[in-house]
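Below is one structure, written out as structure tokens; comments come after it.
All protein chains but one are shown in place.
Let's turn to subunit A:
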Amino acid sequence: MSTITLHDTHNHDDHAHGHHKETFLTKYVFSQDHKMIAKQFLITGIIMAVIAMGLSILFRLQLAWPDKSFPILETFLGKWAEGGRIRPDFYLALVTIHGTIMVFFVLTAGLSGTFSNLLIPLQIGARDMASPFLNMLSYWFFFSACVIMMGSFFIQTGPASAGWTVYPPLSALPKAIDGSGLGMTMWLISMILFVASSLMGGINYVSTVLNMRTKGMDLWKMPLTIWAFFLTAILGILSFPVLVAGVVLLIFDRSFGTSFYLSDIVIGTQVLPNEGGSPILWQHLFWFLGHPEVYIVIMPALGISSEVISVNARKPIFGYHAMVYSLIGITILSFIVWGHHMFVTGMNPLLGGVFMITTLIIAVPSAVKTFNYLATLWRGNIRFTPAMLFAIGLVSFFISGGLTGIFLGNASLDINLHDTYFVVAHFHLVMGSAAIFGMLAGVYHWFPKMFGRMMNDKLAYLHFWVTFVCAYLVFFPLHFLGLDGVPRRYYAFTEFEFMQKWVTVNVFVTWAAIVAALAQVAFLFNFFYSIFKGKKAPQNPWESNTLEWTTPVEHLHGNWPGEIPTVYRWPYDYSKPGAEEDFIPQTVPFSKTMSSNMPHDFEGNAESERIQNEWNLKQQKLEDAKQD
């Protein structure tokens, strides 16, 4: 390990002294510096999140006031909202693109892309990613994917409208719905670019974590954030290619007349020639990615919150090893649970029983994580920084959303809950709220590292409380709609007598969503204002142990001006008894903290233990002498 590090340092120095002249283009646009790429991912992610949130407000308006017209909508949306009322097929396009953007562009690229890029080199002590060029490419593929996806709003037939899971035949047949024309083609191209981006990122993250850790940074000294990003990247590398396989087959079915997913289809009275395919094949391929995907979304958020909670509770994370093992458990199990999305698709019921067992097992590591968070807070010395608030919010949402998952993971209960609002409520709590809160916690916590300035605390408190309360107001009542048998993706509740009673709830939920959306203005303002005008950040604003806070506030390519620091201890020595301060950075050797060392710190190193014992004896004698 040390040789690699030394070599790297050397190489970099040569580079810096030699021909390294940065232009605007290489510094801000086609940057190969992981910190800049992280910022690019973050800001693109935020913009996409704002767009997707805007789409959700549009369809919430439709759900709350199905018979009112909003002339402003026609101004912006034209024929898709003729007379100020959203058309049914455009409503489906809205939910489809909202889901796609949020799951893939915000919570995968925006979350993993930002924080893996920023934190992996900084927290393991590397000068940059293993392949900075691939890293740059990863961002630009992602950016192109975003542009193409948004571009589908500007074509005549509109964006893809078959739901974010784009189940064929609906997504394969332009005659079945307009959005399955050019819009769907663009969706597929965008998704291939996106997967390419995420693969390039993932390979980079894994190789960086495995090969470029600084001296002393063995795997069990890595912060939980790095563990989470590392395992997330592995998940992505193993599951995303399967989605590409599925997408390629879908492209074949759509454009070249094959029948992978299509069989026995008659549109109107036009008999299609396809025979022998199965729509269920797509579902298997899609959910083989799709389920790991939800862990790709939540694991980085869990990693971030582990770090943030530990730092701000001023306590070591409880059960560090259990936290890592539960992440590993989730990673492995997430590959064998995809069928729980398909209990009622007509898949062989035998499989349903098997997938139910694996699914409910995955609740165990999740429960362990939750209890460990609670134990970390116990007898802590909690500082409510904005990041901490969001991390606590994450724990709350993770509990609520996780528990509703126990209903849905149970195949028998899923019969009546499948594709209802209960599902919508469930995954918006775990992904839409918990993962987003993890991302926001990360933004507030590492903003000083990214931009060298602080965000405003009070505006952040406002942002947190309004968002936290409103997220519950939006998603909690939706469970009950699902329990009453209201299916998701319904354009209006007007056609069913029994749904009338939920219209008032819809109005309430829409208002809560609007207030939550407005609260994000506080965040956006705070974020962009603080980039330029925020208070200058100190080197280690949160008094944290991890390596990134040993780098200078002003960014430089290569992260550390001199040699990369050596790591001596795990990252969670907070409030260690006997220590002067309530935190001991990873770079402080045990020889400098003789008063706080504990027997197991030395991991069985006899020499160190001997030295410590000698020191202890000497201290003891001094004490005794004092008392005499």
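Definition applied: contacts are C-beta pairs under 8 Å (C-beta built on N, C-alpha and C of every residue); 3 or more make two chains touch, one makes a residue touch a chain; residues count from 1.
Definition applied: contacts and distances are computed from a predicted model.
Student: Missing chain's UniProt protein name, "Cytochrome c oxidase subunit 2", "Two-component system response regulator TctD", "Proteasome subunit alpha" or "ABC transporter permease"?
Tutor: The record names the chain that does not appear here as "Cytochrome c oxidase subunit 2".
Student: Which residue among A:W187, A:Y490 or A:F527 touches the omitted chain?
Tutor: Candidates A:W187, A:Y490 or A:F527; residue touching the omitted chain: A:Y490.
Student: From the listed residues A:L210, A:A245 or A:I357, report the one that touches the chain absent from this view.
Tutor: Within the whole complex, the residue contacting the unshown chain is A:I357.
Student: Any idea which of A:G163, A:P241 or A:P541 touches the chain not displayed?
Tutor: A:G163
Student: Which of A:Q32, A:S305 or A:T420 sits in contact with the chain that's absent?
Tutor: Only one listed residue reaches the unshown chain, and that is A:T420.
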